[in-house]
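One structure follows; several queries about it will come next.
Here the complex is missing a single protein chain, while all its other protein chains stay put.
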Amino acid sequence: MVEFAQFGAGRIGQIHAGNLARSDSAKLRYVVDVDPKSAKKLAEKYGAKAVDRDTALGDPKVGAVVIASSTDTHADLAIAAAKAGKAIFCEKPIDLSLKRVDACLKVVAAAGVKMLVGFNRRFDPSFKSLHDRLRDGEIGALEQVIVTSRDPSPPPLEYVKVSGGQFRDMTIHDFDMARWLLGEEPAEVFAAGSCMVDPDIGSLGDTDSVMVVMRTASGKLAHINNSRRAIYGYDQRVEVLGSKGMLRAGNRTPTTVERAGIDGVARDKPLHFFLERYAEAYAAEMAHFIAALGNGVPPSVGPKDGRQALVLAEAALKSMKTGAVVKIPQ
Amino acid sequence: MVEFAQFGAGRIGQIHAGNLARSDSAKLRYVVDVDPKSAKKLAEKYGAKAVDRDTALGDPKVGAVVIASSTDTHADLAIAAAKAGKAIFCEKPIDLSLKRVDACLKVVAAAGVKMLVGFNRRFDPSFKSLHDRLRDGEIGALEQVIVTSRDPSPPPLEYVKVSGGQFRDMTIHDFDMARWLLGEEPAEVFAAGSCMVDPDIGSLGDTDSVMVVMRTASGKLAHINNSRRAIYGYDQRVEVLGSKGMLRAGNRTPTTVERAGIDGVARDKPLHFFLERYAEAYAAEMAHFIAALGNGVPPSVGPKDGRQALVLAEAALKSMKTGAVVKIPQ
Amino acid sequence: MVEFAQFGAGRIGQIHAGNLARSDSAKLRYVVDVDPKSAKKLAEKYGAKAVDRDTALGDPKVGAVVIASSTDTHADLAIAAAKAGKAIFCEKPIDLSLKRVDACLKVVAAAGVKMLVGFNRRFDPSFKSLHDRLRDGEIGALEQVIVTSRDPSPPPLEYVKVSGGQFRDMTIHDFDMARWLLGEEPAEVFAAGSCMVDPDIGSLGDTDSVMVVMRTASGKLAHINNSRRAIYGYDQRVEVLGSKGMLRAGNRTPTTVERAGIDGVARDKPLHFFLERYAEAYAAEMAHFIAALGNGVPPSVGPKDGRQALVLAEAALKSMKTGAVVKIPQ
Partner (left out) sequence: MVEFAQFGAGRIGQIHAGNLARSDSAKLRYVVDVDPKSAKKLAEKYGAKAVDRDTALGDPKVGAVVIASSTDTHADLAIAAAKAGKAIFCEKPIDLSLKRVDACLKVVAAAGVKMLVGFNRRFDPSFKSLHDRLRDGEIGALEQVIVTSRDPSPPPLEYVKVSGGQFRDMTIHDFDMARWLLGEEPAEVFAAGSCMVDPDIGSLGDTDSVMVVMRTASGKLAHINNSRRAIYGYDQRVEVLGSKGMLRAGNRTPTTVERAGIDGVARDKPLHFFLERYAEAYAAEMAHFIAALGNGVPPSVGPKDGRQALVLAEAALKSMKTGAVVKIPQ
């Protein structure tokens, strides 16, 4: 039984706490949040205590932490947790600054603690199945990867301002997905972007519509397309082409109901957003982390994965600005 | 907060206990099972006690019972619970004998306790959505109902022997589905059956493949087809035709992955059996029962529903034997 | 090169003449129609002559006839053609009276001419593929057949009056489909029907909504459901269940376009009616007939098929009236 301290009692924090509670091998001991009321409410729901950071990290009974607080606190908390010898489940991104990420990862490595970075989509049953079947050789040698990823609607402008920009905030998930599926690091990144959805996003110097092409040293190609708005719901699809065929994973819907009427045949639109679509993925992610704590195997999504996705985001940003391919040191 | 006693700690009992545990308004207090070890194990998992029937029903703190024990005990337990003033969540069927069902329902009615009969499929998100959209008039006036319901593989012969036969054991769910969708009682039942899957089932005088046609007084038609074996999984589909269109609800799959290869394009087969397919339905069913305990509204699937499905099963059996339509008293 | 005389220059006659024209082994020589203008127009389009019946049948250069005139003329024309030694392509039904059908088939048999009865659906690429894969053993031993067949809208009342009723006019196609898929004659027929779509049809003593269940001697079960109205188009589906799986063939659509919008994801409704849906089937049917003229093999849909579908329609009518299963002499 591993006892946990969790930082962050907001929306995603509640998801993680609930998944922790369902485990027979883990227990939530502490909740820490800048808002004491939120911390208390979440703590009470699961028989934990709302405390401050130092209490949580200072308690030797705590074996692991969940970092689900605001992005700007991730790196500091990970550093503090690592120094205290706690295993770390850290929501993505580790930080928006590659320099700070590197500083953090250095401490984590020195401490020798396990760390999972929250690329939840790798735990989606459909994407995981596609990935595993690809690795099992079902479509022979991989040649192309296509990732479609669109949010149902743009985030509030206040969020956009501190998000680090579309590549670091949104595409970062898709960079991770592409890396994971490619099984090989992209060597070249090209990106183009526009503001097509909300002019206010453009005023902030950000994009809301982007397309990326990447190429690995062996010649594999990957494409990502993103939009901040798909009014039909959260559009999350992956396609891989290989020498012996293609695998695709599509959206999930609330029901299987189909209506045939005078205007056509209509089905449900995709599940609305990440909390619905990735509910199973979040549960599987936490179960994986807890399992990793009890065996000698590191979590399948580690610090390097967190770093590399950011490297690709930075490269995409540079490529979009310069109109040229950016090479990624291999 | 309603406290529960649960009878039965087997497979379906574990499902119900788990769903109870997730509620903020209910608590499992007692588990009763013929096997004390099973009772103890399940009780401990949820902080309850394993006790005998009289203790459970004699405790005034217990407000409701879940009857998830073997079929032959349902009616007696429901009678005892009703006499003790407990609300009743009873797995289907209430009993295999219509006479005993009537005796039981008389006591329940006299006691004035709430009773839900476990036709779980009504709570499946897809079937419920289809039903509600039908009632909302999306396809105009209903004309035809088609229910396809096939198990992945036949049950053990020992089970077949005590099951009451395919109509009472398997089709009973589909009779309930048809009644619910028709919104009107069938007035005539015709049934045909064969033993096509397993000759041993035939040796017991039972069928494994049946087709039913029903007609209501207003002329609506309903068809059910059943098989004890669909090697591609648990096949559960519903289709309704109306003056303004058709609604269909199909199977659910573990993932959305699709593989295009030299031989065609293949997707997952349906979820394997009822525990997987109806996991959400069982949870919604228990949530509905708990909610009904707290308000003035009776559960949406009550004693009469349990009785009428059995009436239709009896009629189907008679029709199959006589080769003639059997009329249902309205 | 076989030269043809065609009786009937209406809608279906035009289809057949067009398909004849595409063949390198057949040529349309004569067109006969009660309306001389229609006959002339169609004849001229394909370089044929509009003549009367006796001229057409009396010309020794004519090797085969297409009977696509009104239903009440089919049997007489087939008899006359057979006596003249012409091969016969006869639209379904041969006649609405079983007695007249038998009289006709007796003459055809005595004449030893080839005869194809126009159950066009057997030539639909999807249904034919399903049938052939079923026969090839892809789903093991056949157990159940389900045929869904719905017209987009009811025919004019004038047509209904002379149609012979829904079973003889509409279900007859599905009886043929069921027989073909079962690969075994139905031994028992049950049918139920209602007037749900158009009260005027009911006033004529006819139904517009029917359901049938059939059983073969070996226990295979078949279900047919029909409606005279599916406002979403011509709904033509077939499903077969066997010991090793299921095969289904569904509707075809004008395009593959799918629209994802705020209300859901919508595709095309099915092709509107039989001329669109079965265009390929009509072409394949004529090509099959022409090929059969040139080799020693009888057409795959022969006189007996025309007769047996009518036998089943009669049985269904009787079953609907009596509420009892009707046995079919084997």
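What to note about this one:
Letters are used for the chains, namely A, B and C, taken in the order the chains are written, and counting of residues starts over at 1 for each.
The rule is simple: contacts are C-beta pairs under 8 Å (C-beta built on N, C-alpha and C of every residue); 3 or more make two chains touch, one makes a residue touch a chain.
From a predicted model like this one, the values you see are computed outputs, not experimental measurements.
When the full complex is taken into account, the listed residue touching the unshown chain is C:Pro254, out of C:Gly85, C:Gly137, C:Pro254 or C:Pro298.
Considering A:Met1, A:Ala110, A:Leu157 or A:Ile231, the position touching the chain not shown turns out to be A:Ile231 (whole complex). Annotation: of B:Glu91, B:Asp124, B:Asp268 or B:Asp305, B:Asp268 touches the absent chain (contact as defined above). Residues of chain C in contact with the chain left out of this view: 125-126, 129-130, 133, 138-139, 244-252, 254-262.
Mapped onto chain A, the interface with the missing chain covers residues 141, 143-144, 146, 148, 150, 188, 190, 192-197, 209-213, 215, 219-221, 223, 225, 227, 229-232, 235, 241, 243-246, 323-325.
Residues of chain B that touch the chain left out of the display are 230-233, 235, 260-270.
Throughout what follows, only the chains that are shown with their structure count from here on.
One copy, chain A, sits rotated relative to the other, chain B; on C-alpha atoms the angle is 180 degrees to the nearest 5.
The chain closest to the protein's centre is B, with centres computed as averages of CA atoms. Same-residue interface: chain A and chain C share over half of the residue numbers found at their contact.
In whole angstrom, the spacing between the mean C-alpha positions of chain A and chain C is 58. Counting partner chains per residue, chain A has residues 260-262 touching two or more of them.
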